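A single protein chain has been omitted from the complex, and every remaining protein chain is retained in its original position.
Coming up: chain A.
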Amino acid sequence: MNIVVILQTVPDSAEELTLADGVLDWDEAPLRLNEFDDHALEEAVLAKEEAGATVIALALESAGDRVLQTAVARGADRAVKLIKEVPLDASARMVAPLMAEAARKLGADLVVTGVQAPGDIFGQLAPFTAAELAWPLLGGAVGIDCSADAPIVAQEFGGGRSAQISVTLPAVVGVQAARRPPRYVSGSKLRQAVQSASIEKLDVAAELADEPGKLVTLHSPHKTTAISFLDDDPVTAVDQIVEIFRQRGIVGGGRG
């Protein structure tokens, strides 16, 4: 089984980010691996350890070699750099055709990637890529168990419900969280990967898709309810609690 993991870089919010004309200056922004892709890579490597799959890390050229070298140090078998002129702020929708063609060329049975990317407001590479490939999609995965004949993808829903879905390959999976935290890559392994890992280059004929929409404005969520803090003094706090109960009709008013 060939598992292609798509890795994207996103602006590092822990660093100082600068704005140009009111929007993020991507050229100056320090980038790091998208956290969800980090989890996707971990799931792919776990799958490899469970079922002997071949893990192929795929990234745009603009992501830089370090991301791919780290993937190799983490356990990826191959590192592939997609050669194409792509703007740093290109959305998931725009790059999906490139990733889909790359996945086909790499003989992917399973494509995994992060469920979203904070640098991309549309942030849904998995569904767009699945659509380009016309493969089934499972999003919000919290585990891909490859120890059985067919991969079983775990999804979690509200109310503590979860689903175990057997997947017919080929398929695309959007990973929300790996079953274990992404493993640490020691400096020694990373240095070894830097020295020895060969990064393959892959050309694709596909063109970037059109931008599907444009961000006009952003709003904070509307405030609907608010929490109330009780006073530190326990006597006052008790009065406050009683008052709240009265207001909500939990206890009768007036008689105490």
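Convention: a contact is a pair of C-beta atoms (placed from the backbone, for glycine too) under 8 Å apart; a residue touches a chain by one contact, two chains touch by 3 or more; residues count from 1.
One rule holds for everything that comes next: contacts and distances are computed from a predicted model.
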Record-based protein name (UniProt) of the chain missing from this complex, from "Adenylate cyclase", "Urea ABC transporter ATP-binding protein", "4Fe-4S dicluster domain-containing protein" or "Cytochrome c domain-containing protein": "4Fe-4S dicluster domain-containing protein"
Candidates A:22, A:52, A:160 or A:187 - the one touching the absent chain: A:187
In chain A, positions touching the absent partner: 12, 14-16, 30, 32, 181, 183-192
